[in-house]
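For reference, the structure is listed below as structure tokens.
In this view, the complex is presented without one of its protein chains, the others remaining in place.
Every chain is named by a letter (A and B) in the order it is written, and numbering of its residues begins at 1.
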Amino acid sequence: MSNKPYVREVSKTTWFLNPQQPRYKRYMAREVTCIFIGAYTFLLIVALKRLAEGPDAFQGFLNALHSPLGVLFNLAALVAAVYHSTSWFNVTPQAMPIQRGEEFVPGNIIVGAHYAVWAVVSLIILILGI
Amino acid sequence: MSERQIQLEVLRYDPETDSEPRFQSYAVPCKNEWVVLDALNYVKENLDTTLSYRWSCHMAVCGSCGMMINGEPKLSCKAFIREYSDKIRVEPLANFPIERDLVTVVEDFIAKLTRVKPYLIPKEDKPISAGEFKQTPAELMKYKQYTLCINCMLCYAACPEYALVPDFIGPAAIALAHRYNQDSRDGGRDQRQEVIATDEGVWECSFVGACSEVCPKHVDPAGALQQVKVASTIDWYKEHLMPWVKK
Partner (left out) sequence: MAKSNKPIFWGLFAAGGTVTAFVTPALVLVTLFAAMKFSPDMFTYENIHAFAAHWLGKLIIFGVILLSLWHAAHRLRVTLHDFGVRADGAVAVIVYAIAGLGTLMTLVYLLRI
């Protein structure tokens, strides 16, 4: 080893903006979905609170939700949630490979099964909720 | 023979005279079937004998010619010139200190590799007369993918968490620990867990997934690390919530 190796510094705050590594931005987009998932969960908690307080309070919650801000927030949360779901399901074969005998179950079958269950669960929620 | 003139921009650093690296450009007449390593060899033989870089096999087996090509970690022996434009930028592997030109300091990786005990630790010592350790094809398949690692360190160059936290043991070393943990002949998992089930071990990983995307041998270190996380989490819950269950 030479006695003067050169260390290239990486910015701790802007590393993901590296124009040659677009995958870093995709990763950060995936991570940032948690802000929307978290905020949306607190919206659900508020809904639960108003639900516990009775019909009038719950109607008040619905009226507050019926606003440009409410629609906008739900739209943003929808984009984030869908991005989270797809990015989550797409890597399931890596995290949980399934071996049958000598061969591994092909990744697209594992991912496909998740998408199928996702569709069924979503349908049930929409039928129950609407 | 089709030939194409390309501009090869190489990051140069001479520790004796330079305070920081600088790019040097070479005009290289490349044949159609050339890889970036061929272009570097052309420079070394015909244009500039002072250029330093590592290479050996020229066939993606030795793992020594990894470098950043247009910002992406690549084996220069697998990076075909025809897939690039007329200007190609070559830098030493990211996240490693530069020793000289394209040669990096790799001692950190070697030390981490040693720490994870990447070799078989049999459950019990058997005399040779007791015969071989047998393994079924299915048991072999369980870890075979991870044996393909050639220690080229492209995964470390791709990993932002390694860049941010240099103590992180990193993709290849943990994937290799996983390879031996998955081996039916091995009994060394407890010893390796002491090293990899730590904050600087697998828990520094946030599953960016870049390591697997750049791996020239399709080892999928990112997958290995997630599997280590799942197994370590099950360990933790067993140890703390069900202490009466023997490991």
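Convention: a contact is a pair of C-beta atoms (placed from the backbone, for glycine too) under 8 Å apart; a residue touches a chain by one contact, two chains touch by 3 or more.
Only a predicted model underlies this, so the values are computations on that prediction, with no experimental measurement involved.
Visitor: Using the definition of touch stated at the top, determine which of B:Glu45, B:Asp86, B:Glu107 or B:Asp199 touches the missing chain.
Guide: B:Asp199
Visitor: Residue by residue, what part of chain B touches the chain that was omitted?
Guide: Considering the whole complex, chain B reaches the absent chain at 160, 164, 193-195, 197-201, 203, 206, 229-230, 232-233, 235-237, 240.
Visitor: Over the whole complex, note the residues of chain A touching the chain we left out.
Guide: Residues of chain A in contact with the hidden chain: 11-14, 16, 28, 31-35, 37-38, 40-45, 47-49, 51-52, 55, 58-59, 62, 65-67, 70-71, 74-75, 77-78, 81-82, 84-85, 88-89, 114, 117-118, 121-123, 125-126, 128-130.
By our rule, only the chains that are shown with their structure count from here on.
Visitor: Inside the complex, what are the residues of chain A that reach chain B?
Guide: The contact residues of chain A facing chain B are 1-8, 10, 12, 15-16, 18-21, 23-24, 27, 31, 91, 93-97, 99, 101-104.
Visitor: Along chain B, where are the residues that touch chain A in the complex?
Guide: Residues in contact with chain A: 13, 15-16, 18, 20-21, 70-72, 94-95, 97-100, 105, 107, 137-138, 141-142, 158, 160, 163-164, 206-210, 212-213, 220, 222-223, 226-227, 229-230.
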